[in-house]
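The complex appears here minus one protein chain, its other protein chains still in place.
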Amino acid sequence: MDFSKIIAETTEEIFNCMIFIDIAAQPPLESGKQAMGCHVSAMIGLTGGISAMLGIHCPSTVGLAVAGAMLGMELEEVDADVKDALGEIANMLAGGIKERLSSEDIDLELAIPTAVAGTSYVISAPKGSQRVVVPFIIEQGRFFVEIKYQLN
Amino acid sequence: MEHAQHIIDATQDIFSSMIMLEVTAGEPFVRNNDKLINSISGIIGLAGPTKGMLAIHMANAAALAVTSAFLGMEVEEIDDDVRDAIGELANMLAGNMKSVLDPGGSDIKLSMPSAVYGEDYSVDCLAGAQSVTVPFTFDGLGFLVELQLRTDG
Partner (left out) sequence: MGKTVLIVDDSNTMRKIVSRALRQAGIDFSTILEAGDGQEALDVLSANAVDVVLSDINMPNMNGLEFLKAKAEIPAIKDIPVVMISTETGADIINEAKSYGAKGAIKKPFTPELINETLGALL
């Protein structure tokens, strides 16, 4: 379960297929560090061989650029379209992780995506859970793909 | 709205047995993704043939009172203990409702709880699920328990 590699591959695959924005994965954040400065997130639960929460976290400008490219339209504010598009990305990321882990004999089922948006919020995970956060750079700035998990 | 009674039963059960608080249920409604101000939300995903999410939304004052009663110690700020307690509360509520909604035990699996907290945020569920929210009050404070479910085929 090399989550930083799995996240980088899955995210790049989704961006190459469906969003057509050049992205570059950066090294994962040091353990304990969280994504900062984000104003729109989509997250989705996974459970089975591990119990996990997968999230994508974006500053507003990055969320608008990614969702706009995915939908093929100009977006100006973080509205339902932006949240839905990020939710769809979270769903596909979780699907990619499920597929990759099934080849390691870890079965997973997906919940449904939830969006969090606002000027000021933090998302925490239970004590004792592991966290891997991979930053990606696009022209407008950075976004973060994060998985928090516990072994079942 | 069919799940409102399940929410009420599970919430009153957990609060009276684990937190020693009697909570009063209000009228169920469909939450409009309104902004949450100075609040904390415990959220847990439900996976399997029946998918969804369960969330408990509390203003900070209610979260501090609930956590203090839950942990049996005075808690004064939204710290790790509060975040874990509210996440765990979502987990227990989901577990209790699962036993009613899925007595066979194979249809709904719980994922990992998260806590979202901050001065100003909204929490929306995205995938066209059925949603119902029940407001609760205790000692002049209040909180919301929200259940979103969809069954695919």
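Per-chain numbering from 1; labels A and B assigned in written order.
Following the convention adopted for this analysis, contacts are C-beta pairs under 8 Å (C-beta built on N, C-alpha and C of every residue); 3 or more make two chains touch, one makes a residue touch a chain.
Here the structure is a predicted model, which is why all the values come from computation and not from measurement.
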Give the residue, chosen from A:Met1, A:Leu71, A:Ile106 or A:Val122, that touches the chain omitted from the document. A:Leu71
Suppose we count only contacts with the excluded chain; which residues of subunit B make the list? 126-130, 150, 152-153
Since one chain has been left out of the picture, which residues of subunit A touch it in the full complex? 13-14, 16-18, 70-73, 80-81, 84-85, 87-88, 91-92, 94-95, 98, 110
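The rule we apply is simple: only the chains that are shown with their structure count from here on.
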I'd like to verify one number: the distance from the centre of subunit A to the centre of subunit B, where each centre is the average of its C-alpha atoms, in whole angstrom. 23
Which part of subunit A faces subunit B closely enough to touch in the complex? 42-48, 51-53, 80, 83-84, 87, 91, 108-127, 129, 148-150
Enumerate the contact residues on subunit B facing subunit A in the complex. 35-36, 43-48, 51-53, 55, 80, 83-84, 87-88, 109-127, 129, 148, 150
